[in-house]
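The complex appears here minus one protein chain, its other protein chains still in place.
Should a chain be cited, it is by its letter among A, B and C, assigned in written order, with residues numbered from 1 in that chain.
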Amino acid sequence: MNHDVIISCAVTGDDTKVTKSPHCAVTPVEIAATAIAAAQAGAAIVHIHVREPETGAFSMETRHYREVVKRIRESKVDVIVNLTCGMGGYIVVGDHGLKDTPGPGSDFVSQDDTGNLWFVKQMIKEGLLSAPSLIQLCMGIPYGVPADVGHLLAMVNSLPENCNWGTFAISRMQMPWVAQAVLLGGNVRVGLEDNLYLSKGVYASNAQLVEKARTIIEAMGARVLTPAQAREKLQLR
Amino acid sequence: MNHDVIISCAVTGDDTKVTKSPHCAVTPVEIAATAIAAAQAGAAIVHIHVREPETGAFSMETRHYREVVKRIRESKVDVIVNLTCGMGGYIVVGDHGLKDTPGPGSDFVSQDDTGNLWFVKQMIKEGLLSAPSLIQLCMGIPYGVPADVGHLLAMVNSLPENCNWGTFAISRMQMPWVAQAVLLGGNVRVGLEDNLYLSKGVYASNAQLVEKARTIIEAMGARVLTPAQAREKLQLR
Amino acid sequence: MNHDVIISCAVTGDDTKVTKSPHCAVTPVEIAATAIAAAQAGAAIVHIHVREPETGAFSMETRHYREVVKRIRESKVDVIVNLTCGMGGYIVVGDHGLKDTPGPGSDFVSQDDTGNLWFVKQMIKEGLLSAPSLIQLCMGIPYGVPADVGHLLAMVNSLPENCNWGTFAISRMQMPWVAQAVLLGGNVRVGLEDNLYLSKGVYASNAQLVEKARTIIEAMGARVLTPAQAREKLQLR
Partner (left out) sequence: MNHDVIISCAVTGDDTKVTKSPHCAVTPVEIAATAIAAAQAGAAIVHIHVREPETGAFSMETRHYREVVKRIRESKVDVIVNLTCGMGGYIVVGDHGLKDTPGPGSDFVSQDDTGNLWFVKQMIKEGLLSAPSLIQLCMGIPYGVPADVGHLLAMVNSLPENCNWGTFAISRMQMPWVAQAVLLGGNVRVGLEDNLYLSKGVYASNAQLVEKARTIIEAMGARVLTPAQAREKLQLR
């Protein structure tokens, strides 16, 4: 069991969800604001995608990322900013925004299925990747690995030695999977990228999802790490 | 995952714990009171041991059981009363106390290790036991089955078809195990028989333990069954 | 445990292996011959890829498939012929070759990772696929699912109800995986498509690999099904 849990919050996702929930952030201003709120609720890491401000469509534009990071840093709220690069590559943003990015510890790797875990281990073996800061096992995404305890257990038993890892599941399994991650020694992820609802028919904000995860973690007797404690655990910088 | 969770509260245990916590119930009056409080907090089942009122030593005296049951029924608080018979045999108390006991559904079987699960399945096969109301898997008790997810998964996969089951763990693993039980489709148990603490150094009352279990269950998106709903799920009476 | 085991033999694979082993079949004549030998050794199913006869390069040419099937049928050796269509679609060849193909039971689906298993279950759910004859779990292929018992167990527990299934692993794990498949209730696959060696440095023929699989299966107390028995178990035709 993991007693020192890092909460990641994936604050926004693909465009189809934009019109559904009033909490979905679209513009860099909104994305930064929801990330700050998530951090204040207890998220040590915010996982950032950006969108086209007018349409909400998925975007990879550096200027949107730049604005999000700038606003987060200006708020003085401490949080580890994890920018996605769409698929595969992830970078950690240093305290000075994109100026010192990728920051040390840019080893986050997204896990889509057991094949990617093989790939990560191969990269470590070939010296292309030092022991990753955080391996994330994504479960429950249709046609990926099902959010099933047996599968997670098998994957956890296959992880590289001494790595930090997390796992998350989508929709209804998001919160139960917070508990499952902690029970097996991992870290957690919540956020509107993976689930829109607080309960049946009730939309959630990112802060509310983080609070609910915190409730579960603390009721189980574990503690939620601050960004500073998370940096130390993940050996960032 | 189990979305309709039955909370059992094991309100008091063996005598060595009596002198430790101020919340430990000793006399039938105290045991009944703590059981009632647990029921009001959300426990659908209370699991009852009794003690010698003067010494707190473990007792099997019918008159103590009788008094506990009488007081619970007089309170008009609805709860399923599950009396232990020390080892192996369990009986369910009907609404009229020991007069109509064992009540229908007296099929609770305590699981100490995988051997007992074999025994239960054998008894069902030989027609000595109809499909049990609730098979309870006890984990984390020294020299029994460790509170380990792999072991629980293996046991859950070996359960008889279509049975209700629950699992609990002791001490620090009590609350995490509430989450694990729900995740794998089972019911839960908390209470001072298995753990004395709310958090490090802070003693718990049974009601507080039930409340914490409820918090975890509801945060995971499941609901806690009332005694009436539990009777229906377990097909009692 | 599976006591009625179907051996599939995947007789040839991709072109890179052609120059390595003297047993690799390239021309339709050679492919048919090695398939017949595998059937005589105990394979109930032969899994057929074809090659360009001159170069040994991978081919999808119908005429090569046609010739292979014709020669197998002319030999009068009974075996279930399973032609691959490269990726995803598989067809069963009836007794009259490609004339009555796809034969009934053309439900073989290749499993590359847990995502495909999800896809199969979805297709069954949507009525696009009746309960498959044989779900094949491929393990140990780099970047797919590792040939790990925990992973296999999780996948086996996720299979559709009442399906037949098999699993195989490549290289050194081919023969151990024959035993693992049988232990968990599945069928087996061997053949030069997945492994070239009988032992360290010693090339194998398909017949030798089938014999070795048979040795393991029978030593474990199970029996190897004939093609006729396999058709019945898989409910073909």
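The rule is short, and it goes like this: a contact is a pair of C-beta atoms (placed from the backbone, for glycine too) under 8 Å apart; a residue touches a chain by one contact, two chains touch by 3 or more.
This is a predicted model, so every value here is computed, not measured.
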For the full complex, contacts between the hidden chain and the displayed ones involve B, C
Residue touching the undisplayed chain, where the options are C:Val77, C:Met123, C:Val149 or C:Cys163
C:Val149
In the full complex, which of C:Ser133, C:Gln180 or C:Asn206 touches the chain missing from this view?
C:Gln180
Candidate in contact with the missing chain, chosen from B:Glu52, B:Asp78 or B:Asp113
B:Asp113
Contact footprint on subunit B, counting only the chain that is left out
113-116, 118-119, 122, 142-146, 148, 150-151, 153-155, 157-158
Using the document's contact rule, name the residues of subunit C that touch the chain not shown here.
1, 149-150, 153, 172-173, 175-176, 179-180, 182-184, 199, 212, 215-216, 219-221
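Throughout what follows, only the chains that are shown with their structure count from here on.
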Hop count on the shortest chain-contact route linking subunit B and subunit C comes to 2
What rotation angle superposes the Cα atoms of subunit A onto subunit C, in degrees to the nearest 5?
180
Indicate the whole-number Å distance between the mean C-alpha point of subunit B and the mean C-alpha point of subunit C.
50
Let me have the rounded angstrom distance from the C-alpha centre of subunit A over to the C-alpha centre of subunit C, please.
41
Approximately how many whole Å separate the CA-defined centres of subunit A and subunit B?
37
Where in subunit B do residues touch at least two different other chains?
none
